[in-house]
Each structure stands twice: as structure tokens, then as C-alpha cells.
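Excluded from the complex is one protein chain; the other protein chains are retained at their positions.
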């Protein structure tokens, strides 16, 4: 049995029919579906264990706290962090990046510089724009060249002693490009800059080790990796987190409070004000367990094969333009394309008639769309339950599109 | 059948035994339990509808978006807001208050003033401390007097043309005091200040109408009102939201993006960067439906009766000191107390042996603890499933405590 | 057919796509759903829309809506044009448009009214 065949029974939503056709869900990069193990973990948590966490003396509170904190350990291991104190629970990638921009923001001075790239998701761009505007800092972007790669020479020229932060996607959510994060981090560190890696499209699909990548911060979302919506993770290197003031205030992130000042709590709680998204994190733990049981190497191999097939089949269709690297070996689990003469939204709408869910539009990457010279693209993306037959159905449907509009 | 009797079968967790005794959950103010209608709504969402919301052309995406946006309408109605654009989804109360402090922060100048109260939860204190420190503004606190009331005369003296924000709890999470928000808002508005109301302990227990309260902002958490963890709401008056820059950046909160600048999206999405906590909000919708079906007047009456009983029974115990108003008519669904000679944590631990879950400690209100002259208190809090028999069990257990340590 | 024959026809063969020499009013705006832009150019004379053209790299629905709207507006009194409502377009597009795509229909209308407002013709 293939990986997908083993996994499919776990995804109840795959039984759905859309417009009379079986659902073909090729939009996992936007948000993945959830296996029953995750849905069950959330239900079980609410039916047997729920209470607020931390500072709680009663049994349920202790159990809920232990559960939440056990996910921290599991996530630490999953992404190869050195210490549990380095794992901060957030609402998602966007929340995590804002947290870092906010915390670092307090230390940024006029004339300091932040480097992003032209392929960033708006989540890894707007927070830096806001920071730079607020502090009088300068934002620079590494150009995208060729089939969709970062121009590393340009990057090196942009780097200087004024560079405070380099913010880069591990995997582009449009091109699928796996960026050379390790090399980028080495050069950034040599210039004295911190490196934030947006791992939203990497953690669900590839084995990730934050230490070997050399990331100072690594952000990702639970809902893209089979986990519930509402939870995510910020990894922060201990020494860096130690040096930062908290981004936001509230309960749990303090030790002692007076009206006019407060003493911060220890890591990681210092960066977790308020009641955490307990059930989403509990579900994330179940998702990590699910992915770990398969093994991320196996997940990556499965998705690489789907990527290869998609690229092959689309290349046969003369009306299709593909964006991003053509080599599946250096690509995450997404393929973006356009169909000649059709707007991506119409393509998505037409495919929906066939039961196929793809994303269409700018994918929250408008600067990249401008660089590609398009208003938007269609994007097919894969998960553990995606089958070659579904990709073939996509390719077949695309061949007949023009007749339908 | 009483309200509690009708509700109890909906709460699966009440079948749990703790230390061999039936669970008596008196910690709803920290986080409420969830009725099966809420747990089911989340499960159903994941099994039939889940996809990322907004900008989505496929069927699941459209259904998920419609579901999320329908909760916005339902919440608008539940709290009496005028427009759906005034309902911003957040992760919770803490998140909502940080959002406001951040957005207003950009407009605060050195010498401006913010007024909080001595009874605020840290969530409605630390964000203002951070704002004042960052901007050179001054933080002032309205004293707590008598049985636990705000000193309104002192408040009026604190108000001035320099006051930018007045941040006050609708209901204190320790004292239970229902604060005269309307009067506070009138005076604050007369001075030209904005009013943020922390409704975390009000919305779950009382009928709330943000317009008649005169709040400019009103924040609350889903998880305290029978909803899932990870979702909450910020109400913001349209004219005020319109005037504010977004707090945080990311996807969905923009219309057009260039590398160095962006054009913000319309309300309410301008304040909702990133993938929202979709399932927690869907569950919040189910919780609002559940509470609405009972009727908030009925919920309030039920909890007032429990409050009255608790106050009566505890008053009979000579070793018990009660904090907060003694009149249940002017009190939310919490009763805080201490037992002579015992630390609150030991009391909570002892009660846990009897299956009773109460909260003990400073309740994230350290300045109030100092004002009360205690290290902490025990707190019993109520929800729709709480019964008089459970309160009697609490009172009985408290009488025997000293023998057990 | 995905949407309707009206949309199909106007998308494939728009009648008023292009630029206008010496336009009196030009306006463009963005569809918040997708970031697509639509631009409308107008010539005004005697309180009427004498001529109009649209441009934009947009989806079939938006394209058809813009083309239809320009056809309706041409030769009409400005007051009448300002009174046009989304329903006027929806009816004539003869398609059931899903809520998620409704901005694709309304964007051209918004842009047209913006153009009239910009030159002070909307009072």
C-alpha cells in the first residue's frame, strides 16, 4: 500500500463530494486537512481534560498543563531544537513573525536595515515594513532570478553592518523553491544580522532541523501541517530570546506585577501572554505524532514524486505555463501555473466544477507576482493523502478547460 | 428541571472522577468547559468543511469563509454592535487588548496618559505598561475602595485632557464587581479619552450591549464562554477602528502590496492578519448559539443565585474571609475567599482531594492582591452547569479542611 | 458553460476593451479578493457619458461585467449612470454568481462611479 492509500482513511473530509464529484483537495499549502487522530485528540481533550493551564493546583489544570508542555517537548524534538525553552507557542506563522518584529523592533534604530526577499509571503514582509516605517529603518529585498531562485550575489551585496535582520522563506509558497537557508544564515551571521526563517511551507513537507539550518528564529503554523487552526510555533535560539524584551503583555508572561512595572517570567512563557490556544496545540502534538510516525523523509519523498508527476503532465499541455523550479528535487510540495487565455480565478472555478480544490490568485505574494509579470497563478499543493490519480485528474481537467468557459 | 439540570448532560467532562470523587468544576472563570454542541461543531467543521478562508474560489473555501463570517454576524448581534465591520476576531482577550494598545500606541505621545484600575487582570495592565514605557506616556490607576469598588471620584480627578485611554474591566475576575462602565465611559469621553472594556468575565455571564455601555473597544475570550480555546473577539467602534492603523501585518489584512509599502484592506480584515483561528471561531459561534438559546438573562439569574448561596454558606464559616461585594445583585459569577491559617494553594489542593476544582493564587491580579493585603485568594466560579449541591459540597469541604493538612 | 453565455461571449469578445483618446475621466481600483485592477476611461458631454472604455487583466466575470457596464453607460445621463446598482449588472449577466465572486461583478461599477466622482460629476 502506498503512503497515500494508508493515510486516506484517516481523512474523513475526503469522503465529501463537491459539485457531484469526489473531492480532490489540492490546496494543502493554504491549509491542510486533518486526520482523525488530530480531530480526536481535540475532542478527547475537551471531553476529559480541559482546564486553563499553568498556575493551576487542581487535577484537570495539572493534566492540561502537562499535556500542553508535552507538546512543547515533542515539537522541540521534531524540529531539532536544543532546548524546550526555545519553543514558543503562537497562533501561527504570521503571529510568530509579528512577535519577532515587535520584540526586535524595540532595539532597531533609524538607518538600520532589514532584508527580505521578493518571494516572501506578505506575512514575512508586512511586519518588517511596519517595523521599518515605525523605526526609520530601511527595508531591502533580495531579487528573484531564473526559474525562481534567490540572487545570492545580490544578497551578499545588500548585507552590511547595518543589517539587523534577514527574513527569508525556507520554501516559497508559490515557486516551491527550497532556499539555501544555511548559506544565507552563515552570510547573515558573518555580517552580525539575525535570521528569521518562515518555515510555513517547509515543516509540513520536509525534515527540518533548525540547528543545522542556523536559524535564529523559525516560524510555522499548525494548520498547514495536519494540525488544528489557531496554533503555531516560533522557535527562537535561546541566547537570542534571552536578550529580547517580550513583544506583548498579559497573564502568564510575568513573575511579579506592580501598577507601574513588572518582572518578566522565564522562557518560554515570557513570550506567551494570555491563555494559550490549548486545544490547537494539543492537536498540533497529535499532528506531529502522525507525521513522525510516517517519517518526514517518507513524506518528502511522497510529495516529491507528486511534484514530479505534476510538472511532467503540465509540461505536456502546451497552454500551460509553470512557475518555479522544474526540478522536483529542489522543490517543496507546490506547483504554480497558468493556463493561456484564462484568469487563474476562472481556472480555479472551472476545476471546482470537477471537484478539484486549487488555490488561485496572488497567494499573498504580490511582489513576486509582479516579478513574474502575472496577476496571479493557479497553485496545486500536496499532502500525505494526495494520489497520482488525483494529479492525473487535474491534468485531464486542465486540458478541457477552454471549452467550458 | 433547572437550568443546570438541563445543561449538565451536554458537558461530557462532568462524568469525570477526580481523586475518586465526581468532578465539581468551579473554575469556569479561568476557562469554561465546553458543551457537546461546541465540540461537535468543531469536529463537523473539520470533517466536512475545512479549508483556508477568504480569497478562495473553491467550494470548501467558500463554505469555510461563509461559516466564519456568519459567526461574525452572530457575535455582532450577541453583544449588540451596530455593524459587522466592528467585530474583529482575535486569539482572546489578551490578544485583543494588545492589538488595541499596539494600534493606539502609534498615536501616543510623551506626556499622554493612560488610566487603568487597581483591579485589572494583568492582561489589561501589562500592555498599557509596555505602551507607556515605549512612548514616554504616564500610567495611572483608579484605586479600589470599600468592599471592592472603583473610586469614581478619584477616577474623575485622574482624568484630564492628556488622558488618551481608559482601560477597565467590565467584571473583576477576583472581586466579581460589575463596574459602572457606562458612567466611566461618559466621563472618559467628556475628557476626550477612548474607553477599552475588558469583558472577559462579563460576556460569559451577563447580557452585554456594547453600544449602551458606550465602549469604544470591548474585548473577550471564547474559551471562557463555552467556546474553544484559541479564539476571541475585539469589538471596536467603527469610527475609531477607521481611524487606526493596523496593529500587525500579514496576509489578508492588505489590498495591494509592494516591497516597500502596502495598502490596507477594509474593516474588519485590516486587523486580522494571517489565517484566523477558524475552528475556534466556528466553535465560538456554536457557544454563542448555546448561550443565546438559554438566554443571557437566564444565565445571569442562575449564576446570581449560585453566588448568593456561596456568599451565604461561606459567611457561616467563621474561618473564611470573603473578598468583593457581598451583594450578589451587583456581582459576576465569582466568589473569592481565604481560609484562616491556610495558604490558598493548600486550600485548592485539599479541595482537589474532594474532586472540587477551584483556582488559587493571585489570579493574574497582583496589584489587587497587594491592595487586599493577601498573597492570593481561593476563587470559586460558576457556569450554566453548576448546581447548588456543588456549592454545598464546597462549603462542607471547607469546614473540614484544617484537619487534613 | 461555467457562468453564462453572456459572460462567455463578453469575456471572449469584449466590445469596449481598450483606451480612449482624450478621456475626461480615468479611474482604477483593485478587487480586494484578488488584487486585480480595472481601469475605466470616460468622455463626458452635455451631462452624459459620451464614450467609455475599460482595461484590466481580470477574470471572465469581471471582464464581462466591465464590458456590459460600459455598454450600458455609453450615451446615458450621468445621473442615470450613478443610479446603477449591482443588480442591474447581475440580471443582465444572466449568471448565478457565488458570494465569493460578487466583487468581480461590482468592481467595475465602483470604478465607474469613482471616475465620475473624480471629475466632480457625481453630486
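As written, the chains take the letters A, B and C, and residue 1 is the first residue of each chain.
Here is the rule we go by: a contact is a pair of C-beta atoms (placed from the backbone, for glycine too) under 8 Å apart; a residue touches a chain by one contact, two chains touch by 3 or more.
From a predicted model like this one, the values you see are computed outputs, not experimental measurements.
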Neighbouring shown chains of the undisplayed chain, as defined at the top: A, B
Identified contact with the non-displayed chain, of A:56, A:275 or A:397: A:56
Hidden partner chain, touching residue among A:73, A:153 or A:256: A:256
Touching the absent chain when the full complex is considered, from A:52, A:98, A:117 or A:265: A:265
Absent-chain interface as seen on subunit A, which is shown: 55-57, 61-62, 65-66, 255-256, 263, 265-266
Interface with the unshown chain - residue positions in subunit B: 342-346, 349-350, 353, 360-362, 366, 369, 375-376, 404-405
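Definition applied: only the chains that are shown with their structure count from here on.
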Those chains which touch subunit C and also touch subunit A: B
Most distant chain from subunit A, judged by the mean position of its C-alpha atoms: C
Centroid distance [mean C-alpha coordinates] between subunit C and subunit A, Å: 38
Distance between the centres, which are taken as Cα means, of subunit C and subunit B, whole angstrom: 47
Distance from subunit B to subunit A - Cα centre to Cα centre, in angstrom: 30
Two or more partner chains touched - positions in subunit C: 33-35, 101
Two or more partner chains touched - positions in subunit B: 55-57, 61, 256
